[in-house]
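A protein chain is absent from this complex, but the other protein chains hold their places.
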Amino acid sequence: MFFDDLMRLKRIPRSGWITYRISRHDVESVSSHSYSVAVIALIVSETLRPTNQKVDVEEVLRMALLHDLSESLTFDISKAYLRYLGRTGAKVKARIERRAASHLLSGLQNSKLSRKFVGSLEEYSSAKSLESRIVHAADALDLLLQILEYQRMGYRKTTLEPIWRETRSKLKHCNLDVANDWMRRLEQVRRELDSTPTRKR
Amino acid sequence: MFFDDLMRLKRIPRSGWITYRISRHDVESVSSHSYSVAVIALIVSETLRPTNQKVDVEEVLRMALLHDLSESLTFDISKAYLRYLGRTGAKVKARIERRAASHLLSGLQNSKLSRKFVGSLEEYSSAKSLESRIVHAADALDLLLQILEYQRMGYRKTTLEPIWRETRSKLKHCNLDVANDWMRRLEQVRRELDSTPTRKR
Amino acid sequence: MFFDDLMRLKRIPRSGWITYRISRHDVESVSSHSYSVAVIALIVSETLRPTNQKVDVEEVLRMALLHDLSESLTFDISKAYLRYLGRTGAKVKARIERRAASHLLSGLQNSKLSRKFVGSLEEYSSAKSLESRIVHAADALDLLLQILEYQRMGYRKTTLEPIWRETRSKLKHCNLDVANDWMRRLEQVRRELDSTPTRKR
Amino acid sequence: MFFDDLMRLKRIPRSGWITYRISRHDVESVSSHSYSVAVIALIVSETLRPTNQKVDVEEVLRMALLHDLSESLTFDISKAYLRYLGRTGAKVKARIERRAASHLLSGLQNSKLSRKFVGSLEEYSSAKSLESRIVHAADALDLLLQILEYQRMGYRKTTLEPIWRETRSKLKHCNLDVANDWMRRLEQVRRELDSTPTRKR
Amino acid sequence: MFFDDLMRLKRIPRSGWITYRISRHDVESVSSHSYSVAVIALIVSETLRPTNQKVDVEEVLRMALLHDLSESLTFDISKAYLRYLGRTGAKVKARIERRAASHLLSGLQNSKLSRKFVGSLEEYSSAKSLESRIVHAADALDLLLQILEYQRMGYRKTTLEPIWRETRSKLKHCNLDVANDWMRRLEQVRRELDSTPTRKR
Partner (left out) sequence: MFFDDLMRLKRIPRSGWITYRISRHDVESVSSHSYSVAVIALIVSETLRPTNQKVDVEEVLRMALLHDLSESLTFDISKAYLRYLGRTGAKVKARIERRAASHLLSGLQNSKLSRKFVGSLEEYSSAKSLESRIVHAADALDLLLQILEYQRMGYRKTTLEPIWRETRSKLKHCNLDVANDWMRRLEQVRRELDSTPTRKR
């Protein structure tokens, strides 16, 4: 049943954080992450609207809410895992997730709706439309914000450095001025976080 | 800063569950809950669409994503707490949450957007429009689904009975046929959950 | 039943810590805090005794044990929450907690005892008697000690700075020389905690 | 420093519960337990007072607050551990705990107070005075109440049966009518907890 | 560095349990599981020795200790995930894990040792030698024992039924009389676990 699969996302950890030495009790769930992505995507969309009337906010939110749905079946697949899939890794991953999503959505027992949702997921995968780029940017912004949160809790900057760099570069590829502005502000916040101890202590 | 407040929702527990003896480590975050509510609300909306073209899905999703935002400041307020506010409890709660939300949204530094969001929250509070009734129904459905999840983990039916009944009656007041149909299915699922041990064992 | 309400305090987290980015799994329970407050209050009392024979230790301990009892119903109310109650916040909070405590104590089914306990709670609230000032000081000292504990675990000094300052100023208002002496020692400990890395490393 | 040892009790788990298959994340701390014991002991004392004016409540509370203090150094010693100490187990345990307590209390840097506290602990160990019997009874009542709490969370009655029986028999040896009355009520509550599913389901 | 990869296994959860609704805080680590497998494999080997002198215990233990090593990079891959790899799933998984293991073992900077370990892993994969069948049986026995542990904690038999059946059938394919005898005893234990409530209650 679709709703059981949906609820499971509350219990599925974003395991990738374990690689960066976040305590597994502090690792967020896929649901928690997807919520943040949706809100950030909403705000990016609304910020773009005055200059770009055509952004389809409903589509943005549908994509954001569904973008990690397949993890209810596949769980959060580690980066390292993909590396060992070799050159074809990204392709294999995409195929697996597409199948998982189709299976999950068939649980809706509403083939028209299921097709609509599959369409949104494919648009997200292709990462071409403005809407999908907004969701990809929101996905990256949530990661950067979460890294800052973990650092404020006491997790080490150096341990989190590789994921910060990787995400920053992903965000740049989204090519959205608003998102890039915010990224610069987050980098500023992060620098201040570091300097505080040396200054104050 | 608004985004810090948003991220905090990942760490704020839905404390009400503690009253029903859910281990505090198994209590979901406000973000996790809000994600489920948004997805359920999306599906309710899409199910209604063929017969009711006018449902504003963007509005539904905005409301669902924002409906518990104020808990980033106020945290999850226990039912018992409200009872001790006396007759004026609901009114006081509404006022507090409105102010908290305003304060949070002012962090967006975008007064037009902030007003729009406040508007959605007020519509949700008044619970009159179709859109707000959909979100209230999704809020209740997520609770019922979560109770089932907890029971499947081994938490006791009898301990969770009061919250099940209260939520079921809230859902009925939403007056949405789709939601009521699903509730009946969930009640069936719950009955089967109980009968299994005696039958099978 | 009163004892069920008492036991629940073991599971109720001191949610305020979440604001200061303590992992919710590391947040202490109300019971744990109240235990420390009672032991600290006992030691403050005994330290005062030689110079102030009149301190009523039984009263001090009763107050310390009961001072957060109402949180079994109201849960730990966040500071932010109160701010949104506006000017009348403190008054509203006091009224809510008084009612919650009365309701809880009625579960003792011993009206004489219940009245005695309500009396202790009111004396604590008014914060005038020596006994109540001792418990308020112990409440603050436990907070300062807990901040030090969290810092020793690796939580960041800067993130905890606001709660340290606020608590230190509360403690000063208790106007107890013993407590102020200890506070100065704790401040010294905290400074050394910070300097250690730079010196030793 | 004494206060560091005191704070550590918040983090020391009552490991014995692990033997009875309580999840180690749901195991209470020594501080949480000691808080409950103190409040229960206070209520037992006050209930006895009208018929037995001589009960020294201050002494009862001091004993209750200190009775597990040594576990800050020794941690919670498993029953099984003692069994392997052979016939002399209880004696060895008593000696260890006495030394640990003395060491801890020397941290108070107040030899008169330290002697007073050691006196209370010895009275508690000898279990002869009314005051010490009250604290022993409160210790057992907290265990029985905690077993009920765990059962209400979904932990199995049969897994907890041995500790229930052992504690019930300890409580009887305290020879306090009030405590025995409450025990009978708790046994009734436990029976109803079991019968509910069969009756209601 | 190899040792960092080894230590990470302590923090990697056996995520598969989440599918069966085990709280993610109660999910064991890969290290914990591998330890049990090694001890069980040791005992199976020693039990076989009197009748089968040729069992190479050193080889059995090496295999048991290394059999899930690749999960340090790939994490615990969910069953569901594999299903979505289609017919070639098992093959893809095997290839990924082989590559991950090679990469990990290259961290030993001792190519002779690394080749020896790769050899043990390949023998384990082919599941033909007596030694590898012992480790596969121990892997399954640990799962059955863990299911019993979870049921004793209060997790539901019905929720765990699918994994019990699947594992039992895997164990049978190992074709080891000793292991099958133990399985029958575990099935007996499980039946008694279920009947206890109805009999005793």
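A few comments on the model shown:
Going by the order they are written in, the chains are A, B, C, D and E; count residues from 1 in each one.
The working rule: a residue touches a chain if its C-beta (ideal position, glycine included) is under 8 Å from a C-beta of that chain, and two chains touch if they have at least 3 such contacts.
These numbers come from a predicted model, not from an experiment.
Considering the intact complex, the chain excluded from display touches A, C, D, E. Only one of the listed residues, A:Ser23, A:Ser102, A:Ser125 or A:Asn180, touches the absent chain: A:Ser23.
Taking the complete complex into account, E:Glu46 is the one of E:Glu46, E:Glu122, E:Asp177 or E:Glu192 that touches the chain left out.
Touch with the chain omitted from the figure is made, among C:Lys91, C:Lys112, C:Lys128 or C:Arg152, by C:Arg152.
In the full complex, chain E makes contact with the omitted chain through residues 2-4, 6-7, 9-10, 25, 28-29, 31-36, 38-40, 42-43, 46-47, 57-58, 61-62, 65-66, 108, 110, 113, 116, 145-146, 149. Against the chain not displayed here, chain D makes contact via residues 8, 11-13, 15, 18-19, 21, 23-25, 73-75, 77-78, 80-81, 83-86, 92, 96-97, 99-100, 103. Touching the omitted chain from chain C are residues 23, 25-26, 149, 152-154, 196-197, 200-201.
Criterion: only the chains that are shown with their structure count from here on.
Any chain bridging chain B and chain E, meaning touching each of them, is among A, D; the list is complete.
Farthest from chain E, judged by the mean position of CA atoms in each chain, is C. In whole angstrom, the spacing between the mean C-alpha positions of chain B and chain D is 40. Centroid to centroid, with C-alpha atoms defining each point, chain B and chain C lie 32 Å apart. Chain A has residues 23, 25, 149 in contact with two or more other chains. Every pair of chains in contact is given here: A-B, A-C, A-E, B-C, B-D, B-E, C-D, D-E.
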